[in-house]
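Complex shown without one protein chain; remaining protein chains in place.
Showing chain A:
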Amino acid sequence: MSLTVRPLALAPWALGLGLALPIAAGLAGTLAPALTGGGFQSLVDWPGLPRAMALSLGTGLVSTILSLAITALLIGCLHDTRGFSMLRRALSPLLSLPHAAAALGLAFLIAPSGWIARALSPWATGWTDPPDLLILNDPMGLALTAGLVTKEVPFLLLIALSVLPQTDAPRRAEIAAGLGYGRAMGFALATFPALYRSLRLPVFAVLAYGMTNVDMALILGPSLPPPLAVQVADWMADPRLARLPTAAAGAVVQLALVVAAIALWLGAERLAAPLVPGLALRGWRGRVLDAPMAALARASGLTIALGLGAGMAGLTLWSFAGLWPFPAALPDSLTLKTWAKAAPDLTATSLTTLAIALAASLAALALTLATLEAETRRGRPLRLEGLIYLPLILPQIAFLPGLQVLALVLGAKGSAATVAAAHLVFVLPYVWLSLAPAFRAWDDRIGLTAAAMGASPGRIFWRLRLPMLLAPLLTALAVGIAVSVGQYLPSLMLGGGRVETLTTEAVALASGGNRRLIGAVALMQMALPALGFGLAVALPRLAFANRRALLAERRAP
């Protein structure tokens, strides 16, 4: 056909290679120094290794099991209740909350000098000074596990809600109830197995993230030794890369550990699979479970929403706090001093963060749109989902060291453009997952009607499909910005200390004691994604104020 079609046919390749190449190059760049530099020997010689591995496995597995269980509990026991829709509305915006900000908020809440201790002191605890308790950074990684759960439950819950309609859940629930089953039991037997099948990849992503995240672990996790991924990042932080072989070996071991954990999970799935038919065969209706399960669901949902909410409120309050001595629940005075003092640095850092986020998200959006449009003109679906999920499941720490070495060799390390390029690998999957369903659901007859009137494929794309998809397009862009703003490890490793983003800044400040400044940086970190989502809601309303059908579509889901 026309000339415009041909470059477009390359878009799926560009997208596929854009994901596969950095990952492959990064893995190779990690594996090579690990094998050649005696890295494994020095890694084994590190006395902290067994405990660092155990921490990775323990915090990852426990946080994933808890997150999945709480998600199932919330949907199974509370779905379609009034409390549930309130919870959903409370948790949805929290999805855009960067991990580091969530961790800092939680730290401000549960630290010995945090809000909870202040609220209970001195009247209940007798404390007039912060107690000498190791609540944060506890050696077992409990605080880290709690932090991971609060951040992953909103993620799993929203994904579960988006796939729930495919499981025919309401009819299954009705049938189970009609047969006399309790709500929780009916859900477990009739709906959960189908729901879980759609949740598997996201659950693996949660597991891999829980085992290998660095920013939350730096803020909430133990330090001597830290989880393995944190130690690897620490080894990589040496500007002369003196410990590169050890770090690379650690990254390889970390990757093997994640693969082992997923294998373990798959084995557990096998063992658990007969439970459902076994229980069903017994025919126990389990109605006594309903009341305690619902109470448990309400308690856990409330704890998470309140924990994240109070954490964010705490960060905000600290950034405006004047004098705030220990047992006082509220600061003595409010002041703009912190903001005024931080403004020049904070503005520069925010602009860098925003520029990187916009570059990565717009590139991801362009690649996604071009690929989806190529799919449309090709007339057959592209099978890219496996590749798309790869950067979400493969731990960042396994291939970023290799990319860091590569960037150093190419002389590209330490520029904002390199950081943005690295962000693209992690932003692309989320932009794709956010936009593809809406793009593919577009009514084909609109395009055909237009073609019958003589409109070219290009005209149909630019004049009809894009404007009609404005709302999901902006949402995908906001998702991309939120993901980019929240990235810690790629910014740290490829920025080489020269590119400061809000997230690297927030994590770097976390170990110091300047709560006011931490609060201000974390607040900006939350504000950028929130601004993106705010615009994504507001702009279509403005643009289509006089177009009822498009606004109705927007409101429907």
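Please note the rule applied: a residue touches a chain if its C-beta (ideal position, glycine included) is under 8 Å from a C-beta of that chain, and two chains touch if they have at least 3 such contacts; residues count from 1.
In the analysis below, contacts and distances are computed from a predicted model.
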Practice prompt. Assuming one chain is omitted from the figure, identify its UniProt name from "ATP-binding cassette domain-containing protein", "Deoxyribose-phosphate aldolase", "Carbohydrate ABC transporter permease" or "Dihydroorotase".
Written response: "ATP-binding cassette domain-containing protein"
Response to the item:
By the document's definition of touch, the residue of A:K337, A:R463, A:R498 or A:R541 touching the omitted chain is A:R463
Fill in: Identified contact with the non-displayed chain, of A:R171, A:K341, A:R498 or A:R547
A:R547
Fill in: Sole contact to the chain not displayed, among A:G178, A:P239 or A:G454
A:G454
Discussion item. One chain is left out of this view; which of A:D129, A:E269 or A:D443 touches it in the full complex?
Written reply: A:D443
Worksheet, complete the sentence: Even though one chain is not shown, chain A touches it at residues 1, 379-380, 443, 445-446, 448-457, 463-464, 467-468, 470, 544, 546-550, 552-553
